[in-house]
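Of the protein chains in this complex, one is absent; all others appear in place.
Let's look at chain A:
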Amino acid sequence: MEHILSILIFFPAFAALIGFLVKNDSIRMYGIVVTAIEFVLTVYLWANFDTSIGDMQFTEIIPIISSYGVNYLVGIDGISLFLVIMTTFMTMISIIGLTEKRDLKHMIITVLFLEMTMVAVFVVLDAIIFYAFWELSLVPMLYIIGAWGGKLRIYAAVKFFLYTFFGSLIMLVGMLYLGYVYYQTTGNWSFSILDWNMLILPFDMQFWLFIAFFAGFAIKVPMFPFHTWLPYAHGQAPTIGSVILAAVLLKMGTYGFVRFSLPLFPDASVYFTIPMAILALIAIIYTAMVAYAQEDMKQVIAYSSVSHMGVIILGIFALNVEGIGGSIFLMISHGIVSGALFMLVGVIYDRRHTKLIKDFGGLALVMPKYATIFGIMLMASVGLPLTIGFVGEFLSLLGFFKVHPIMTLLAGLTIILGAVYMLVMYKKSFFGPLTNDENKKLKDLKGRELAALIPLVALVIILGIYPKPILEPVDKSVSQMIDIMKVKAVNDSTKVRLMESNSIAGGQE
């Protein structure tokens, strides 16, 4: 178990290299096996994970540039554990459901490579190495969107790359500065987030560093108004690209806020609560409205992603256990649900080569299984109770309600908006008469597609009814993080705010 995290990181990369030797027609099975092994490994990790403590576990450190404090440092706690599991799970599912035929070998190898970077981002605890994997994840995604995407794929891919690349560079400056601050305070260089957590920073410094890190994370999330790359990326990406993008890559941004911004800059986090919430709220309302106006099914889901990411941000900046824990749960559930939705759109696109809502209608008549699964996922997406989507959304909003009831009310109202655009899309494409002749011959889900989708449906329902196994370890680590924030806060008002928002017992404390 000692090196399990390193194995988790480098196994897919190693498998990707070996994959070059596999013949083209067998590569899909190879991909499935590799990602399945990786997933099993993460489950094994979970089984060995001590859920009674909130600390980092399975830590491992190897000096890289020790004179400058850069180490290969990995570790996992309740916050990252389920994100890693979700990552490996969704990667596996997306390869099972993969429908691409062109250059399949390159595709699978790229996805395996991407898996390495994604897992690494969630378990690496050294800022520089984190940054390295964070940036490296752009390259395979660039290739996936650019090589297998739609008509505007190159524009979309380059836009995606440059937006995130730019933001991250600003973040890098922030990280280097923080390393320097650590050096000045202690006399040693370190880029370890665990070491940084000991630092108590004056408010001015927190203010600027928060902005620097914000540049990196907000673009990735994406928060309004930095979200413009996302509809392009989703619109042009092949199905597997959209699935991974929505399920995992976007979570890197919100994870970054939780892992870096909150514990490192508690005062600035409190200071920026309202601006962040306003941006999140704009994202929720505005993109929900934009989603309503979309004619393309995939775009509807893409915009709904931005909208949901807004709720996650709202939850994070509630700065209490319910809010943060809920938003982490929402990250996982959104990963599963939006991944599934993109896959479902991929299924129909595969058959009809169109994603426009107006081309469909009455699909439920010819594709009952498809319509059922789509329906379930849709319900989860709009946050229907007893589905996975409800838990996270509810907790996030509950958390923020303690901070700012009116804003929460607004955000809550727009969840109704979300239901509206989703249901309207569903109604238009699945109900009514079968007007289009081409749709009459559509085949229902095939075995492989069902194999990919049914586990997702099961998860959506099981975790919707019984979220405790995930919520508990998450909350443990989150409350520990909040304790760190309380200790580190330099302004009294921050301490008060953290006490207040965590005071009313939410059942967990």
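Just so it is clear, a contact is a pair of C-beta atoms (placed from the backbone, for glycine too) under 8 Å apart; a residue touches a chain by one contact, two chains touch by 3 or more; residues count from 1.
Criterion: contacts and distances are computed from a predicted model.
S.K.: Just to verify: the chain that's not displayed, which of "Ferredoxin-type protein NapG", "NADH-quinone oxidoreductase subunit N", "ABC transporter substrate-binding protein" or "Aldouronate transport system permease protein" does UniProt list as its protein name?
M.R.: When "Ferredoxin-type protein NapG", "NADH-quinone oxidoreductase subunit N", "ABC transporter substrate-binding protein" or "Aldouronate transport system permease protein" are compared with UniProt, the left-out chain turns out to be "NADH-quinone oxidoreductase subunit N".
S.K.: Thinking of the whole complex, not just what is shown, which of A:Ile37, A:Leu104, A:Val139 or A:Val490 touches the missing chain?
M.R.: A:Val139
S.K.: With the missing chain put back, one of A:Gly31, A:Gly179, A:Pro266 or A:Gly392 would touch it. Which one?
M.R.: Of the candidates A:Gly31, A:Gly179, A:Pro266 or A:Gly392, A:Gly179 is in touch with the missing chain.
S.K.: Based on the whole complex, identify which of A:Ile7, A:Ala36 or A:Ile154 touches the chain you can't see.
M.R.: Within the whole complex, the residue contacting the unshown chain is A:Ile154.
S.K.: Pick out which of A:Phe166, A:Phe431 or A:Tyr466 touches the chain that's been left out of the picture.
M.R.: In the full complex, the listed residue that touches the missing chain is A:Phe166.
S.K.: Identify the residues of chain A touching the omitted chain, counting contacts across the whole complex.
M.R.: 63-68, 128, 131-133, 135-136, 138-139, 142-143, 146-147, 153-154, 157-158, 161-162, 165-166, 169-170, 172-173, 176-177, 179-180, 183
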